[in-house]
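Here it is: the structure, laid out below.
Only one protein chain is missing from this complex, and each of the others stays in its spot.
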Amino acid sequence: MTKMSRIVQTITSIMFPFAMIYGLYVIAHGHLTPGGGFQGGAIVASACAMILVAFGSKWTMEKIKEKHLSIFESVGALCFIGLAFFGLIFGSVFFSNYLVGNEMLFGVIPMAGSTAADFNTGGVIPLMNFAVGLKVIAGLFAIVLVMAYATTKLREGKK
Amino acid sequence: MSKRNMIAAVFFGIVAGIFVMSALLMHPFGELDESAMDDYIIENTQEETGANNGVTAVVFDYRGFDTLGEATVLFTAVAGVILVFRRLHDD
Partner (left out) sequence: MIYNLPYLAVVCLVLIGLYAVLFKRNLIKMIIGITLIESGVNLFLITLGYRKDSIAPIYTSSPGGIMSLPIPQALTLTSIVIGVAVLALMLSFVIHIYRHYGTLDVRKMGRLKE
């Protein structure tokens, strides 16, 4: 797809950090408020698709090749499986939550009932949120980028 | 109306009738019969997993295998899309 006008490019460059920070907030606070890895990953991927629409697919493909995106996605998947395997080593079963009651990393247990939000809780769940969020961002952005670039090449090849 | 359209219309009418009848015969909306598994999860989420969010605790702790399968499906879809468009891509 071709570029849009200069007004649209300027406004997109201003709005992109706000959308990305909102998406990362939804990913990071997944164990306290509604949200989590999949939802926040979809928000950041739609912000990246906004960049793709405003700046054209040729420019975006020159800056970000899809090889780097596939490396990101593989790192996210390997971190997720690695955290599950550490549950087998430190705990007793495959997906066990071994960081609860730890007092160092993420292991405070909240009081029963309706409490205020404490970020230090959750065990292994916030780390898994980051791994899955990275995977979803890279995967959805790679799908949109490859489809847009391939149809641009198709239209040029026909003319 | 061709022959194929008439067969499709009969099939559609039968399926619509079955769906509407079973929607009217379901239990009333909001009154559940048994929910023992979810009662246990709602009670013991904060001391076993340490998270305040019940849905995230179910997705990542009590039912982590389903999330593993879903990550695999997402990876397969991305690999399939990049594979289909590989021939039009000259570098």
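In order of appearance the chains are A and B, and numbering begins at 1 in each one.
Rule of thumb we're sticking to: a residue touches a chain if its C-beta (ideal position, glycine included) is under 8 Å from a C-beta of that chain, and two chains touch if they have at least 3 such contacts.
Every value quoted in this text rests on a predicted model; they were computed, and no experiment measured them.
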Selected residue (touches chain absent from view) among A:Phe38, A:Phe55 or A:Phe130: A:Phe38
Residues belonging to chain A that touch the chain removed from view: 32-34, 38, 110, 113-117, 136, 140, 143, 147, 150-151, 154
Touching residues (missing chain, whole complex) on chain B: 5, 8, 11-12, 15-16, 19-20, 23-24, 26, 28-32, 35, 37-38, 41-42, 45-46, 52-55, 57-59, 63, 66-67, 69-70, 73-74, 76-77, 80-81, 84-85
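Everything that follows uses one rule, which is that only the chains that are shown with their structure count from here on.
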Rounded Å distance, chain A centre to chain B centre (Cα mean): 22
Residues of chain A defined as touching chain B within the complex: 30-36, 66, 70, 73, 77, 80-81, 84, 95, 97, 100-101, 106-112, 115, 117, 121-125, 128-129, 132, 135-136, 139, 142-143, 146-147, 149-150, 153-154, 157
Chain A partner contacts - residues on chain B that touch it in the complex: 46-53, 55-57, 59-61, 64-65, 67-68, 71, 74-75, 77-78, 81-82, 85, 88-90
